[in-house]
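Before we start, here is the structure in question, set down as structure tokens.
A single protein chain has been removed from this complex, and every other one stays in its place.
Chain nomenclature is as follows: A, B and C, assigned in order of appearance, with residue numbering initiated at 1 for each chain independently.
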Amino acid sequence: MADYLPHTDEEVRDMLDFLGLDSLEHLFAHIPAAVRLSGGLDIEPGLSEPDVAAIFAGYGEANAARTNAMTCFAGAGAYDHEVPAVVKALGSRSEFVTAYTPYQPEVAQGVLQAIFEYQTLISRLSGLPIANASLYDGATALVEALNMAGGATTRSRMYVSSGVHPHWRAVARTFAAGTGHEIIEVPLVDGLTQWASVDTSDAAAIVVAYPNYLGVLEDLSDARALAGAASGLFIVAGDPVAAGVLKSAGDWGADVFIGEGQPFGTALAFGGPYLGLFACTMDQVRRLPGRIVGETLDSNGRRSFVTTLRAREQDIRREKATSNVCTNQTLMAVTAAIQLGWLGTSGLRDVATRCAEGAHYLFDAVTAVEGVEAVSSQAFLREFALRLPRRASDVIADMAASGILAGVAASALAPAGDPSLEGIENVLLVAVTEKRTRVELDAYAELLRKAVA
Amino acid sequence: MADYLPHTDEEVRDMLDFLGLDSLEHLFAHIPAAVRLSGGLDIEPGLSEPDVAAIFAGYGEANAARTNAMTCFAGAGAYDHEVPAVVKALGSRSEFVTAYTPYQPEVAQGVLQAIFEYQTLISRLSGLPIANASLYDGATALVEALNMAGGATTRSRMYVSSGVHPHWRAVARTFAAGTGHEIIEVPLVDGLTQWASVDTSDAAAIVVAYPNYLGVLEDLSDARALAGAASGLFIVAGDPVAAGVLKSAGDWGADVFIGEGQPFGTALAFGGPYLGLFACTMDQVRRLPGRIVGETLDSNGRRSFVTTLRAREQDIRREKATSNVCTNQTLMAVTAAIQLGWLGTSGLRDVATRCAEGAHYLFDAVTAVEGVEAVSSQAFLREFALRLPRRASDVIADMAASGILAGVAASALAPAGDPSLEGIENVLLVAVTEKRTRVELDAYAELLRKAVA
Amino acid sequence: MAITGLPGGRAASVPLMGHETEPTMFELSVVGRSAAQLRTTGVPTRPLADMVGAAHVKREPVALADLSERDLVGHFTRLSHRQFSVDLGAYPLGSCTMKYNPKFCDAVAADPALNGVHPGAPSTLTQGWLELLVDLEEKLCAITGMAAATLQPAAGAAGELTGLLLMRAYHASRGEDRRRVIIPDSAHGTNPASVTLGGYEVTTVPSNERGLVDLEALRGALGPDVAGIMLTNPNTVGLFEEEITEIATAVHDAGGLLYYDGANLNAIVGVVRPGDMGFDIVHMNLHKTFATPHGGGGPGAGPVAVSVRLADFLPGPKATRLSDGTYDWVAPAKSIGRVHGWHGNAMVLARALAYIDVHGGDGLTRVAQHAVLNANWLRRRLADTLPAAYDRPCMHEAVLSATALKAATGVRGLDVAKALLDEGFHSPTVYFPLIVDEALMFEPTETESPQTLEALAQAVERIVARADTEADELHHAPHHTPVSRVDEARAARHLIATEDAATR
Partner (left out) sequence: MAITGLPGGRAASVPLMGHETEPTMFELSVVGRSAAQLRTTGVPTRPLADMVGAAHVKREPVALADLSERDLVGHFTRLSHRQFSVDLGAYPLGSCTMKYNPKFCDAVAADPALNGVHPGAPSTLTQGWLELLVDLEEKLCAITGMAAATLQPAAGAAGELTGLLLMRAYHASRGEDRRRVIIPDSAHGTNPASVTLGGYEVTTVPSNERGLVDLEALRGALGPDVAGIMLTNPNTVGLFEEEITEIATAVHDAGGLLYYDGANLNAIVGVVRPGDMGFDIVHMNLHKTFATPHGGGGPGAGPVAVSVRLADFLPGPKATRLSDGTYDWVAPAKSIGRVHGWHGNAMVLARALAYIDVHGGDGLTRVAQHAVLNANWLRRRLADTLPAAYDRPCMHEAVLSATALKAATGVRGLDVAKALLDEGFHSPTVYFPLIVDEALMFEPTETESPQTLEALAQAVERIVARADTEADELHHAPHHTPVSRVDEARAARHLIATEDAATR
């Protein structure tokens, strides 16, 4: 059995003696016997590390879709980007991994400065002046943004484009049960949000995705105007890789930018831990959820970093806090700073551009296949939706047999269907990253041709 | 193309300007044109890291014998021991990996102290009072030991048991061409060195392996006595894992202990980098090859570590140095210290004992197979030699097809044959580590039965 | 010669060599550098505007930080040397369970067969992951004494809110509209914050002089509008709520549910199960009890386990073992919906399962025993130096108080905490729980040795001994760290949260 406890039996005895106790069980003597567990946990005895490694190797082998066995065209908010060895090496340094929240800044400048740099990067990418130190993921960042809008407007109606990822909308609906927010989903037609179909004059928030989950790039001017007219917050859920080349949330006039930061150095990781991005205007800074790192001086006048505006947070403000978040995703934020440092200005631009080039090359090839058509005729960057002549899940299964993960079936994201997307069973979401070669793209098109023939 | 050079084009121009040069080529203007390379190297242009990773994945896949695809019973000086994640994590810390020889002790206490600890561990395992900071591998450690014996005795005849690994003997012969040493190989019978077959009275060194390469444990008393009689050095080439439970070189009266330290945390690694162990009596300390770390004080009286007895070394003593070694295997020595720290007294004992238990279990099972017999009737610890009714290399090939690497063919170690080992083509060396399960051992016996049927 | 910008290869900020500040990555940036290397794909290039339309293209590219790989490595390696961590030394930060996290669990999570799996791949192609999640859920239920669990919540606070929404859904399903949730005054800040986000009002009940819930006050606070109570047991002052059965009965009798804040599970794992104490909903902080590393602030994972009557409400879809032995995603019948964008912090979950498997049932019990042993030993060892807030056996953490020290010398708990840094220890948690004056909350965890505890005690003794004569020096501690005491007030007054807000 594994044993990470240092104490020798003799030491345990000595320590118990010091406490005047006979046995370890006596430490729990004040706990009513009725609630104490007798007979131990119903869990098998411990195994050695190599034994457990063998069990986990078994789990791994049963994942046919692992990227080292299958070429990944799945996206829908999680992308198979290059994470270079250097980013893994730096991001896994134990000082970053085994520290906790930097409560003692004098010995936590490493994490604090890295977060400060992360905040700067997210601020620049979002085009907004302030970013927090991370949230759990994109979906929960949306919830925090809605809460911010609720707080800022003291209103409760949230108009959310149906182009926002179905899971994110689902999460927003779940938490609205507590906050009392009303989530009004605004439908898409041809991939564009039909803002005209609703009256948004009482909006606490107008939320739009850029690009949306079908890959489509909408012109955000109308949405921005509606938010202005309602004095609600304009919330843009953006792809942070796209932010390397496309107009930023700030350029479109957003009050809040939220996003999923996984593409910046975090593995696909079966969906987590990911990284919730959050940036906003200075107007909202007192409502910003989670931690913020600020620059200051130490008692010798040296530049230092420290968590700041703490009065917003749950440990101080308790039931009046802007958010309940405590543990966040710092390690992913640090990793994102490292990955963005690796990419640099030109690298992020190249990644975004290559994604787009690959996606457009594939789009042209697959839409030429008989029976396959694009769900939307609008512009897209690196992801697009296809309507197939068969169930998308069946096509995925067929292509997987040849080593290609063809994408994500839209119906898997919204099992109850999506009012905005007719014939959802046949819709396939396809994403292309900078890793995909022309050979792989050609193979994809060929396999799809066979799968729908 | 990969680019690890920081300079922007503009910076290069500025720097050249500062030097009054027009181009980078001008930096080399003083080199005679006749020897300068025109047209560049005949090597393809650089590729990106992921491109090269794909090439290397190809190399890897072509290694059928990799331990993650085949169960390893090969030994012969390189063993498939457990290297836990914690040892890998600590041993790969970049401070240890990307430093060089601790020339500035004030900023190198990390490596220096780790080596000091390593020296202590090797000293204790060898039963000898001093160890150096590492040599290249076991084979070259043998050469250094012979050189020490030559220096200590000013004699040149080295009596080497044929139980010493054939590769080590080959290496000793190679270097003897330079030193003028005469290597006299003393034959084995039933796995035991026939010291009586030679006159060792003029010996500079008596060298014996413990256990020897057939796995056999010899009683070393006679060899020790002969060395004493000749006033030569008694050199024991020992298995450091065995040293956890068996008599140490010092217990047997050795003047010098050498060994291959790979079993202490270093991967099989296709043979390198490994770790040459070297320990000796205090009499020989001024002849000790390579670096030694010693304890001292800093100017404030704090305990510190520093490389010491430097006057032995090539950079100071030049042609009179005891050895030419400069770069050694420090990282493996640090790793060995970590691995031994992980094992502790009881862990090393458990590893050695489990190896022995597995080896004896397998020995009993395979020697019961019709046509298979033990090469030696003597005691062994974790490795033994079998005489098969077929060529060992053919049996290895057959069993490999079922996922077992059956061992090392003796003839592969000594392609020109080994006078000490008749019928070498049919001899198979089999090693069992603590990782091998009973299921694997049973499978081995069953496959061998089929292979020789 | 125009060499501008700061050097990326100078190590004056590494405490090994000096105590200068480390430039930011933006200060180290030189336009035109980049470390990025992208795969050769052979895909034809195409102008961006042709692909997306000019209206979407950013006019000016965002300037990030442009670094060589060497400077990137130098910068972040240096930053790492400016950061304390469990791997460097003891981190007795109360309520945070900063135990040693086995490297083995990280290695498990680094396997591309697990972390290279897309979360949107169909269940048929991710059977290994689904099995892993089901196995973990079963083990967490065995540990908590519960019937079913969701693995989606990404941290403890997310688990709390999920639990409150479950409470809400449960009451709603019975046609009841309950508005209040009771929490003790010692509760962690996430509890009241979660209550508010769950749409409830907080009713605070006071602790009694023994540091426990005042049962009478609790009874008084109960009523038909009470949805439930949130407790952590041991509570945040490190004491076991001995009247837990009475509390449970009272709350259940009033129609309320009991929520267990599992942040303190390390004290009781394998010894007492929340379910056996009468709790209906339990969240666990896997990053505490189950040793998944804290990552400088996260990630964590906060699974929520519930009793049978709440199982149908759990978030979904959930990984489920089907009768044919295969696995699929299944939504509980009355699921409150998703609480995470995908399936939760999967790699954290995998680490926790590896930790559970290595320990086994027996090992987990020993974890709690040794954690409690260490805390009690330290409490007793320091009894004459810094007395415990409550003079009785504690569980896995010891809440001491510097009230007397402050009165006698002016040296505050914060000063003691900062001076400990100079002694080679991370500080304990200070000024939490709020109900204890000058609180210093030590949680040594089970992975620290008696020798380390003794050294920690001696360090505290040394500091306290200095308080009489060296109060001023202690007010300014720490003195050996790369930066000295940091001006927190200035940071808030004059907010600089990005490089661009700085006036450099």
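Following the convention adopted for this analysis, a contact is a pair of C-beta atoms (placed from the backbone, for glycine too) under 8 Å apart; a residue touches a chain by one contact, two chains touch by 3 or more.
Fair warning: this is a prediction, and the values are worked out from it, not measured in the lab.
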- Touching the absent chain in the whole complex: find that residue among B:Q194, B:T281 or B:Q314. B:Q314
- Determine which one of B:D3, B:D202, B:E425 or B:E446 touches the chain that has been left out. B:D3
- Residue among B:G253, B:G294 or B:P389 that touches the chain left out of view: B:G294
- Note on the structure: On chain A, the omitted chain is touched by residues 2-6, 8-11, 14-15, 17-18, 47-51, 84-86, 88-89, 94, 107
- Positions on chain C where the hidden chain makes contact: 3-20, 30, 37, 68-71, 73-74, 77-78, 81-85, 87-90, 100, 102-103, 358, 421-425, 447-456, 459, 478, 480-482
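Everything below uses one rule, namely that only the chains that are shown with their structure count from here on.
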- Query: Greatest Cα-centroid separation from chain A: which chain?
  - Reply: B
- Message: As a quick test, compute the distance in whole Å between the mean CA positions of chain B and chain C.
- Response: 45
- Centre-to-centre distance between chain B and chain A (centres being mean Cα positions), rounded to whole Å: 48
- Distance between the CA centroids of chain A and chain C (whole Å) is 19
- Touching two or more other chains - residue numbers and ranges from chain C: 31, 33, 35, 37-40, 69, 73, 77, 102, 104, 106-107
- Which chain A residues reach two or more other chains? 49, 82, 84, 89, 94, 435
